[in-house]
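Remarks on the structure that follows.
All protein chains but one are shown at their positions in the complex.
We just call them A and B in the order they show up, numbering each chain from 1.
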Amino acid sequence: MKAPSFAYQKAANLEEAMQLMHQHGDGARLLAGGQSLLPALNLRLTHPQWLIDIAGLDELRGERLKGSVLEVAALSTHRELMQSDLVMRHVPLLALAVPYVAHAAIRNRGTIGGSLALADPAAEYPAVALACAASMRLKSVRGERMVAAADYFQGLYQTALASDEILCAVEFPVAQPGERFGFQELARRHGDYAMAGLAARGQWGEDGKLQALHLAFFALGDRPVLAQKAASCLIGQSIEPMTIRHAQEALDQDLTPPDDLQARAATKLHWAKVLLGRVLAEMALDKGASSDE
Amino acid sequence: MNDHSTTAGLSEQGMRVQLRVNGERVDREVLVRQHLVDFLREDLGLTGSHLGCEHGVCGACSVLLDGELVRGCLTLAVQAQGKQVQTIEGLSDSGELAVLQQAFLEHNAMQCGFCTPGMLLTALSLMKEDSEPSRETIRAYISGNYCRCTGYQAIVDAIETAISRSKAQGALS
Partner (left out) sequence: MNARSELPVQTSDQSKLQNGYIGQSIPRSGAKRLLQGRGTYLDDIRLPRLAHVAFFRSPHAHARIKSLTLDNARKQAGVIAVFNGQDVAAFCSAWVGVLGHLKGIKSAAQHAVAVDRVCWQGEAVAAVIAESRRQAEDALDFIEAEWELLPVVTDMRDALAGHSVIHPELGDNICFHRELKTEGFEAAWASADVVVEKTYRFGRHTGVCNEPRAILADYNPAEHSLTVYHATQAPNMMQDIFSRHLNIPESNIRVICKDVGGSFGIKVHVYPDEMATAALSVMLRRPVKFQADRAESFVTDIHAREHEATVRLACKRDGQIVAFDLEDLTAIGPYSVYPRTSGIEGNQVVNLTGGPYRHLQYRAKLDVVFTNKNVTCQYRAVGHPIAVALTEGIVDEAARSLDMDPAEFRRINLIADDQYPYSFPSGIKFEKLSHHQCLDRLLALMDYEGLRKQQAALREQGVYRGIGLAAMIEVTNPSPAFYGVGGARISAQDGATIRLDPAGMIQVLVSVTEQGQGTEAVFAQIAATAVGVSIDKVRVMTGDTAVTPYGGGTWASRGAGIGGEAVLQAGKALRSNMLDVAAAILQLDKASLDVRHNAVISKLSGELKLEISELGRIAYFRPDTLPMGFQSELTVTRHYTPREYGFTFTNGMQASLVEVDIDTGFVKLLKHWCVEDCGTVINPMLVDEQIRGGIVQGIGGAMLEECLYTDDGQLLNGSMADYLVPMSAEMPDIVVDHVQTPTRSSELGAKGAGEAGTAGAPAAIMNAINDALAPLGANLSTQPFTPERVLQALGKVA
């Protein structure tokens, strides 16, 4: 399958990229790593008139600690994230998730910005962003704005990005003392998109009870979903078989997964419950990751 | 139906691209929509990189771009501007793959050979990143390369052999 014709321009800088996006509107797509865009082009699933190549924009690279947030620039590749000490130390949940992303060759080119801009419902980063209450920095000729993850993911492959906006960076609140993280997903084969997944961030108090819990499920809806009823079951509680069970039951109210090619809704919901139990158990034993590592 | 209203009237855009391929300077006009492997195969006659799916899943198209393993079908030729591309042919001639190739031959880690260039480049990439991978790690690393013929075991065996031989030669740290 050969890609259809399109016009191509390599942006010299972010200014130019924003100008071009504004000029061409819906007819333009941004090319960063291309690991999701090129399959769609090759399969002729998308027919953009313009490709604006931003892969060379150094201003969109790198990770920077800024006070209580770690700013991860959009063009950071999965590989860079895997090798980043800053990510490992300050956003452990992201570090837990990266090894699940595809395979080495894809990780060498694919970017966090690309992943978050596409917002595939089965992808890992959207759930991590949601669990961590991250914020996206969106820029256009009209200016810059920050959009919280909870507001950013709006539907199936739909985000807050306007057609001329560019996702420039993600700001992750850095891990706090007492925070623990857990991440698991179920996939038929290593590197596949998940059939069900959970990115979790919990804040434990000195008394061993949960003070806060963010459970971001993915591959179980049209976007990542925070399981708020399940989480609220556990606030003020410690993790043990009974409390886990209550939380699992509460998931029925939090999640309405769709049927898909791999499994029916009931099965996906079942997996969500299993994952919840396993991730919570892992976090309780401090087996996942924590701010103290 | 078909969205060809957006493609109608669009002429083919070409672009000049200058890069190094297997150490040789290349200066060509390419179609912007042409992916890197099509460029290598069609324009440069380097047919050792193969197309098994063209959507980034099978790994038969793997090449090195500035030393990094990439899917050639997911890279536009124009994105290789100013970069260094290494293919199976170049890495064979340079000898970088010699130990792996010998191990593959001895273990019969290739049958039809279609996945083999991609598999070798992926194995080379692994060896550069990890000098003592477990069998499980090897299997995970090559899990983005589809082989229908071997069932993978011989490939894993060959990579293990190549690693221990490279160590013995002092080639791996």
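One rule holds in what follows: a contact is a pair of C-beta atoms (placed from the backbone, for glycine too) under 8 Å apart; a residue touches a chain by one contact, two chains touch by 3 or more.
What you see is a predicted model, and the numbers here were worked out from it, not measured in a lab.
Trainee: In the full complex, which of B:17, B:36 or B:57 touches the chain missing from this view?
Mentor: The one listed residue touching the chain not shown is B:57.
Trainee: In the full complex, which of A:118, A:148, A:212 or A:274 touches the chain missing from this view?
Mentor: A:274
Trainee: Since one chain has been left out of the picture, which residues of chain B touch it in the full complex?
Mentor: Answer for chain B: residues 2, 4, 7, 12, 31, 33-34, 41, 46-55, 57-58, 60, 87-89, 92, 97, 101, 104-108, 110-117, 120, 135-136, 139-140, 142-157, 160-161 touch the chain left out.
Trainee: Residues on chain A that touch the omitted chain in the whole complex?
Mentor: 1-5, 39, 43-44, 186, 188-193, 261-264, 266-267, 270-271, 274
The criterion applied here is as follows: only the chains that are shown with their structure count from here on.
Trainee: Help me check something: in the complex, which residues belonging to chain B touch chain A?
Mentor: The contact residues of chain B facing chain A are 3-4, 6-7, 10-13, 15, 32-33, 35, 38, 54-56, 59, 62, 68-71, 73-76, 78-79, 81, 122, 125-126, 140-141, 143-144.
Trainee: Show which residues of chain A lie in contact with chain B when the two form their complex.
Mentor: 1-8, 10, 27, 31, 34-35, 38-39, 41-43, 47-49, 51, 53, 55, 79, 102-106, 108-109, 189-191
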